[in-house]
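Please read the structure below before turning to the comments.
Missing here is one protein chain; the remaining ones are kept as they sit in the complex.
Chain naming follows the written order as A, B and C, and within any one chain the residues start at number 1.
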Amino acid sequence: MAENYRIATLAIHADDHHAHTSDIASPIHLSSTYAYNSDPAQLKTLKELKDAGGFHEDIIYSRYNQPVVVRIEEVLSKLLDGYAVAYSSGLSAFHAAMIYFNPKNVFIGQAYQGCKQILNILERNYGVKSHPLESASELIQPGDVIHLESPINPYGTAIDIEHYVKIAHSRGAFVLLDSTFAPPPLQFPFEFGVDMIMHSATKYFGGHSDLLAGVLVSKDPKVAEALHADRNYIGTITASLESWLMLRSLRTYDLRVRKQVANAVKIVKYLDEHRAEFPALKSLTHASLQKEEFVKRQLPLNGGPVFSIEVASPEIARILPSKTKLFHHATSLGGVESLIEWRAMSDSVISNTLLRISVGVEDADDLIEDLCNALKQL
Amino acid sequence: MAENYRIATLAIHADDHHAHTSDIASPIHLSSTYAYNSDPAQLKTLKELKDAGGFHEDIIYSRYNQPVVVRIEEVLSKLLDGYAVAYSSGLSAFHAAMIYFNPKNVFIGQAYQGCKQILNILERNYGVKSHPLESASELIQPGDVIHLESPINPYGTAIDIEHYVKIAHSRGAFVLLDSTFAPPPLQFPFEFGVDMIMHSATKYFGGHSDLLAGVLVSKDPKVAEALHADRNYIGTITASLESWLMLRSLRTYDLRVRKQVANAVKIVKYLDEHRAEFPALKSLTHASLQKEEFVKRQLPLNGGPVFSIEVASPEIARILPSKTKLFHHATSLGGVESLIEWRAMSDSVISNTLLRISVGVEDADDLIEDLCNALKQL
Amino acid sequence: MAENYRIATLAIHADDHHAHTSDIASPIHLSSTYAYNSDPAQLKTLKELKDAGGFHEDIIYSRYNQPVVVRIEEVLSKLLDGYAVAYSSGLSAFHAAMIYFNPKNVFIGQAYQGCKQILNILERNYGVKSHPLESASELIQPGDVIHLESPINPYGTAIDIEHYVKIAHSRGAFVLLDSTFAPPPLQFPFEFGVDMIMHSATKYFGGHSDLLAGVLVSKDPKVAEALHADRNYIGTITASLESWLMLRSLRTYDLRVRKQVANAVKIVKYLDEHRAEFPALKSLTHASLQKEEFVKRQLPLNGGPVFSIEVASPEIARILPSKTKLFHHATSLGGVESLIEWRAMSDSVISNTLLRISVGVEDADDLIEDLCNALKQL
Partner (left out) sequence: MAENYRIATLAIHADDHHAHTSDIASPIHLSSTYAYNSDPAQLKTLKELKDAGGFHEDIIYSRYNQPVVVRIEEVLSKLLDGYAVAYSSGLSAFHAAMIYFNPKNVFIGQAYQGCKQILNILERNYGVKSHPLESASELIQPGDVIHLESPINPYGTAIDIEHYVKIAHSRGAFVLLDSTFAPPPLQFPFEFGVDMIMHSATKYFGGHSDLLAGVLVSKDPKVAEALHADRNYIGTITASLESWLMLRSLRTYDLRVRKQVANAVKIVKYLDEHRAEFPALKSLTHASLQKEEFVKRQLPLNGGPVFSIEVASPEIARILPSKTKLFHHATSLGGVESLIEWRAMSDSVISNTLLRISVGVEDADDLIEDLCNALKQL
């Protein structure tokens, strides 16, 4: 695609040239294996391919590659402005990044607990050390990794990406950014110098709470090639229906995330302006309420679709999700349907008065009314 | 299931008690997230669960668990006579076993190249050393792992499992057996003392060449619990459609593998007895042709559904797959349709005159006729 | 749902109370049969149910009903403001309406050829007569049916619905409206007195060109009950994956159709204002270009997402679709991706210089540029 299409167009057409058949909507490919060329003269053995130095791009076994994964990687590459590699989950993508960078030390601040659990396994087995983010400027060594998350889970607030990029790059270390909470066009992290972007594609790229997937993105095609090579053996390619559903989801991606972020900003603004009416509501966090200049630069649409509130007591936090009618009480985020989660349910180190809210594509006024009704009942 | 049902029955009913709805055929569950109990009084936070020491068995997020994976693990546990944990691919299962055992040294002989590639990654990053199988008796240390494959890919021949179990256990090391080529009732490896069984479930448990999956099995429920805990974070649970298709496949599992092994034994016997008619055919390997006593003990149905042939030249090996009408030229094995693969296509260290044949559930006489016709054309 | 939620909210939550499990995204139900209550005392035989006069709402066999069809019918009922019954295709819905109304005469004007083909079968077999729409005022009898389509395929222009409703109702006849080209909130046909609404749900309710489905809607629950009763036997319930995909599609329905109609209106306006630049473009039809007062009343968003153009010659019409990069040359409409079809390809009675354009959710300016580039090349 030579032309400079906009995101809404790319989300639908970036993969057109990868269609193998005339189906307007891609088939679901599930075959684990693919027939070799029926002409013996066309066959190239693995040794012949290696000797020729060529990268083997044929589709021969679905753990290596399959047609729909090719398509989602093409679309994600265009949307994320780099070379995207798709995984079976956000955490298998994070794990793949750790296998690729192979750091001795990882610096990590407030971030998704799952990433920390993977780091625990790497420390348990292989002695990879985790350190607090703030110690990076002092301790970081060449080859180490700063793992940032911005906006931060569960707060929905931004941290200064460039600040950490400078620290890492001044010492020959790398920055991996988990941008799950603000996919394009909400945030374009390569503009701030990060080395690799990671997404739990389960969230906004999937967007319908019905698939697990992850993605890593690099500006360097050789990095993507190395990630593909490892993925072949680690066995963590995005699954068949998951890939297909994600391709389908990408068709409405631009509509969904713009609506979700607009809804979230509107709800946060309403709650912020009406705090006095809700005594149970103690605090409210979202990038749109942050004043720092770097926040505007990083998040041109004023944040992402997730924000958090703190309420007056754990008892209230426990009860609040049962009072909403439109917000389901469940973990996760990024789906078309709004969710609220008392975070203590799935995160044992977070404040037990915190509720994370993931805003869907429903009507914003219906969501405001529902949340306010629930808050009033406490 | 208290009763002693036979395999054909277990494959269909072992998971009956896990049905959440009245659907006779399980629904396909794809939700990434599941609503918490709507009664606030019933909610248990992660901290409350940890304090109570209880293992969290609720279904709350599909990277941890989901209803169909529960069902396939139940059926696989009954069929494999242990505690089964299901993965996204055979290699992600092997990788999980390496993360679980965390050996300093791995002893591996003739085995699937993919496993060796994972060992390469572990050596590259973490210094885990691979050694030839024959050096185990000399070099093995406590905590190390012998990784066996039997029957061996691509030959379909057996190696003496108990021999290696004795070596490992005499030194406090472990045996992981890749039993992919002979699932029950073709082989019951726990009878020979192995510590863990691994299967590429892509093969016979899937059986239709349309899914990727893997499984690890232990006799110890605590091991399965530890594997589940790691899998939660490594992000390699069997995918949604893959799980469901495997559950569907398990319903015909007993019929398929019995037919496949009977077909293979019949074809091998025919070829062996008619070698003189096929000058291009230089050799033939399959457990049914082995004379050793341990082979009969390990493989009561005379082997598995895969065997290999060597032909007179690489040119003949290249051409042979184009001469069969029923055997597709493709990698992989275990499916209902017979495959033939010139192994040099996907394995750069194997003899370039070898062809691996995976026998399906077609009529044995049709397969014999097709293969013989092809051999005669060379 | 007692509350007055808006369409964007209803599309996501109208079916919440039909969830059988805690899955946030509904499972795909495929079971053909469902276990009866395991308590013998709870069993009610068909005769007992009939004697009690009760309508049998249990889910027992998927040709009658299944959980996901219940959900899509609930959402469609809310969106379409009536009682919706879902079918396997738009034409099986039309056929069901013909079986329900059982008219002796059907009056039909410019309309989808497929409907006319069904009328041909009914005439061939059972003597049901088709007549031109304009003859209705003269010939229509009690029990007869006027089948309207508005906006009209392929022109995208509106006809005066109330005019035909008055004719039909003055004679005890019925109006069935095919509203496929303008689903809510583009058009609310019950406001104009039609007796039944039909949609090819393949189009905007499906919206991703990956499913076939149809729907009939009545304001009378007894009519829906009668349609369900017939559907049980005619065997035309929406299929399993189709139902599930449609439920998934409905979550983004409001976003999609609003974007599609806005895109279409913008493109039509651009082409209309720049006609002079495109000598090959002879005419342009869309409701937004109609001046009649009833058009504004029927189509508050200025039409639907389909319009047609006529070009200077059949040769140009044949070539034009090969010149666009974003509009695929294919039949059908309603999907996220824009399509252009030289209608002569699939309609043998339409002008052979006409091209039908279905506008997707891409960026409007990208679409305008693509179409103009194509027109300039002719």
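We take it that a contact is a pair of C-beta atoms (placed from the backbone, for glycine too) under 8 Å apart; a residue touches a chain by one contact, two chains touch by 3 or more.
Computed from a predicted model, the values in this text were never measured in an experiment.
Undergrad: Just to confirm, in the complete assembly, which displayed chains does the hidden chain contact?
TA: Within the full complex, the chain not displayed touches A, B, C.
Undergrad: Would you mind spotting which of C:E191, C:D230 or C:E277 touches the chain that isn't drawn?
TA: Once the missing chain is taken into account, the touching residue is C:D230.
Undergrad: Would you mind spotting which of C:I60, C:A262 or C:A312 touches the chain that isn't drawn?
TA: Only one listed residue reaches the unshown chain, and that is C:I60.
Undergrad: Could you tell me which of B:T9, B:Q113 or B:S130 touches the chain that is not displayed?
TA: Hidden-chain contact among the options goes to B:T9.
Undergrad: So which of B:H208, B:R231 or B:R356 would be touching the chain we can't see?
TA: Candidates B:H208, B:R231 or B:R356; residue touching the omitted chain: B:H208.
Undergrad: List the chain C residues touching the unshown chain?
TA: Considering the whole complex, chain C reaches the absent chain at 30-36, 38-40, 43, 45-47, 50, 60-63, 87-93, 95, 99, 102, 114, 117-118, 121, 124-126, 202, 206, 209-212, 214, 230, 232-237, 239-242, 245, 318-319, 321-322, 328-332, 335, 339, 341-342, 344-348, 352.
Undergrad: Name every residue on chain B in touch with the hidden partner chain.
TA: Its contact residues with the unshown chain are 3, 5-9, 12-13, 24-25, 208-210, 248, 251-252, 254-256, 259, 325-326, 328, 330, 332, 335-337, 339, 360-363, 365-367.
Undergrad: Could you pull out which residues of chain A are in touch with the chain that's been left out?
TA: Against the missing chain, chain A presents residues 20-36, 59, 67.
In this text, only the chains that are shown with their structure count from here on.
Undergrad: Over half of the interface residue numbers used by both chain B and chain C, so same, or under half, so different?
TA: Both copies touch with mostly the same residues.
Undergrad: Among the chains here, which has the CA centroid at the largest distance from chain A's centroid?
TA: Comparing chain centres, C lies farthest from chain A.
Undergrad: Mean of the CA atoms for each chain, then the mean for all of them together: which chain is nearest?
TA: That would be A.
Undergrad: List the centre-to-centre spacing of chain B and chain C in whole Å, with centres computed as mean CA coordinates.
TA: 48
Undergrad: At least two partner chains per residue is the criterion; list those residues in chain C.
TA: Within chain C, the residues that touch at least two other chains are 24-25.
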